[in-house]
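Here is chain A:
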Amino acid sequence: MQTNDHILQAIRIEKTFPGTRALDKVDFHLRRGEVHALLGENGAGKSTLIKCLTGAYRRDGGAILLDDAEVDPRDTFEAQALGIGTVYQEVNLLPNLTVAENLFLGRQPRRFGMVDARAMNRRARDLLADYELDIDVTRDLASYSVAIQQVVAIARAVDLSGKVLILDEPTASLDAHEVAMLFRIIRRLKARGLGIVFVTHFLEQVYEISDRITVLRNGQLVGTRETANLDRRELIAMMIGRELAAEIHAPRAEVRQGPLRYRFRNYGRKGRVRPFDLDVRAGEVVGMAGLLGSGRTETAELLFGAHRADSGGAEIDGRAVDLASPRAAIRHRFGFCPEDRKTSGIIGDLSVRENIVLALQARRGWTRPISRAEQNRLADHYIRALDIRTADREKPIKLLSGGNQQKAILARWLATEPEFLILDEPTRGIDVGAHAEIVKLIEALREKGLSLIVVSSEIEELVAYSTRVIVLRDRAHVAELDGSRITASEIVEAIAATNERRTS
Partner candidate 1 sequence: ADLVVGFSQIGSESGWRAAETTLTKQQAEQRGIDLKFADAQQKQENQIKAIRSFIAQGVNAILVAPVVATGWDEVLQEAKDAEIPVILLDRTVDSSNELYLTAVTSDLVHEGNVAGKWLVDTTAGKPCNVVELQGTTGSSPAIDRKKGFEQALSGHDNLKIIRSQTGDFTRTKGKEVMESFLKAEDGGKNICALYAHNDDMAVGAIQAIKEAGLKPGKDILVVSIDAVPDIFQAMAAGEANATVELTPNMAGPAFDALAAFQKDGTAPPKWIQTESKLYTQADEPLKVYEEKKGLGY
Partner candidate 2 sequence: MTSFLRLYFNRLLPQLIALGIIVAAVSLVFPGFLNLQIQNGRLYGSLIDILNRGAPVVLLAIGMTVVIATKGIDLSVGAVMAICGATAAAAITSGHSLAATLLITLGVGILCGLWNGVLVAVLDIQPIIATLVLMVAGRGVAQLITEGAILTFNDPDLVFIGSGSFAGLPMPVVIWLIFGILTALLVRRTALGMLIEAIGVNRQASTLSGVLTPVLLIAAYVLSGLCAAIAGIIAAADIRGADANNAGLWLELDAILAVVVGGTSLLGGRFSIAASVLGAIIIQAINTGILLSGFPPEFNLIIKAAIIVFILVLQSPRFRTAFAFLVPARGARNPSERAAK
């Protein structure tokens, strides 16, 4: 193998966090003009490796070679200057700056020493035009959806990457259309000879776009293979260290549904969700499908009382209830895993244990503390049951990898033994193994008689566990599929059909 077709090489990278050996002498070689998938379970060390490459973390050992010359970026600024553009895992842009400022931060066009805002905005618009995004670039980034933010982050990184582009789970909050667009851009960059590192948990995407695959497990390099020579089963085995029983579930047997328990009539809130009717039975999983920004999250928040409904009413078991606040909803045994786990999910500085017991404790009230022994028991139970990868239960949750944080929040609600569980994108950023486990878990909860509402952008997944699927568009419920009509193509068609109606 010639060395000079390697654009970026990482040699025996080491990184240790207190209690965790995040990277153990990992080698990673990126060729010119290839898309290289970096895979592994949650907490395998992918993000850590990337951060070591770009100087966001100081590595404890090892060397980095860019174009065969040793480099040592001390911070991301230097990495950018070297031509390494990166999209980090969480949407890492500044919500308080405008879209244009985010795109050109640190390299704004200047005239007479002053930032030339007009030129900057024009260039920002041009840049985003490549991504079929026609938005007002002078507005704050925060006013756009996560998806748009993600596209902006990608556009910025691409624009910055002269040699190497690193994408850490860029597609987690994108829908199919946007993913296709991203892939078009990646292919174009690849043709220009850039090296592209691509982290994702969607294996379909790996096979669609990548040339080679490197797999990490528990901070160690498992191996690097040509994508063409690695079949899916083998890849999963490399990632999780064992064979996965059945990755996608066979269509389940006809489920027996319980009694109708939750009735929402004409439920809605001005400016957020158009009033809708919704009935949920015990032992039912209602999937919610729709394009980005179609109002799924807002529906979920409304049902949980995070926003108060201003029309219609809710009934549980035939009795009218007022879901005015999350507390009220929790009293009726609701649970809610929010979509944005960083801002509305985790309590970063608190330990995994405290994060798990929080909701249960809040429901019991402050005067009836859960004893430490009981907390430990609960935490250990769920850490085991959901396979949360953490050094110990006292680790601050913010130090866990993204997927493990998600599982801990799920554990928080399971600990309250809910009867009505609302999950907003529960599998976002979760590895294949855990993905399968969560799908299994949803099934198991349904069989236990829970009612679930699951918002997901992964249609395959919705098909796998939903007993009914609701399709949203423009903040309104527009279609409902059940029984045999729950298939990927039917759902896609329902979304598309409504789309056509929009254009006509």
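The candidates were selected such that all candidates are chains of the complex that A comes from, given by their letters.
Here, a contact is a pair of C-beta atoms (placed from the backbone, for glycine too) under 8 Å apart; a residue touches a chain by one contact, two chains touch by 3 or more; residues count from 1.
Remember, predicted model here, so these are calculated numbers, not experimental data.
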| item | value |
| --- | --- |
| Numbered candidate touching chain A, per complex, among 1 or 2 | 2 |
| In the complex, chain A residues that touch candidate 2 | 17-18, 51, 56-58, 304, 306, 326-327, 330, 336, 338, 343-350, 354, 358-359, 361-370, 394, 396, 398-399, 412 |
